[in-house]
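Apart from one protein chain that is not included, each protein chain of the complex appears where it belongs.
Take a look at chain A:
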Amino acid sequence: MMKRLFVLGLLLTVAACSQYQLVPAGNVKFVDDGATTSTPVAWNGHNTESLYTWTQDGPLLENMLFHINVKDGKTLTKGLDVERTFDPLAVLFGTVPDEVSYRFNKAMTEPEIMDLFTASYARIFGSPVTATNLRPATLGGEPGFRFEYAFTGKDEVRRIGIAVGAVVDSKLTLVHYYGTEMYHFQKHRDDAEQVIAAFRFDKKS
């Protein structure tokens, strides 16, 4: 497990350090994922398989993340799906390791989705994540939910965040923003709130 977490952390670190591109102020289209938003300021962004990550001052200080259209039976990020790494022969003979991945289920209720979020990000951050104040909200005009969360990373810096999500056409979309509690969360919070408010799902053709 520690090896897997290390690899996961490494991948996130590599992802966090590379392939950033300018996300200019204005309208933004999430290519192939059927959603748009607009931002009042420019961000540095990169994306990997339906996960879009934006930051202004750097990924260690604040991040805005978009999990767009997570399908039924999928993990929040591909790296969290440990079962996909199982040897097919081991799967066939039922000798797989004692490891299970926590997956989105289209029947999940909002508290269960929040639990999916905290459990998934506890693995990503390597520290427990606590979420509070779950309540109804809208995302892209669709009925959804909103909550706050917090965690203290391995660097002993406490970070806080907000998350807004909705299940549309049996697929989960979750937009969240977090930053250091001491300064950076508040610094870019208004920008993040405006991005969330402007988020829209593309209409079906």
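By our rule, a contact is a pair of C-beta atoms (placed from the backbone, for glycine too) under 8 Å apart; a residue touches a chain by one contact, two chains touch by 3 or more; residues count from 1.
One rule holds for everything that comes next: contacts and distances are computed from a predicted model.
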Just to verify: the chain that's not displayed, which of "Acetyltransferase (GNAT) family protein", "Co-chaperone protein HscB homolog", "M48 family metalloprotease" or "Iron complex transport system ATP-binding protein" does UniProt list as its protein name? "M48 family metalloprotease"
Out of A:101, A:138 or A:194, the sole contact with the unshown chain comes from A:101
If the hidden chain were put back, which of A:30, A:52 or A:145 would touch it? A:145
May I ask which residue of A:109, A:170 or A:186 touches the chain that does not appear here? A:109
Chain not shown, touching residues in chain A: 1, 82, 95, 97-103, 105, 107-112, 115, 119, 122-123, 127-128, 132-136, 145, 152, 156, 158
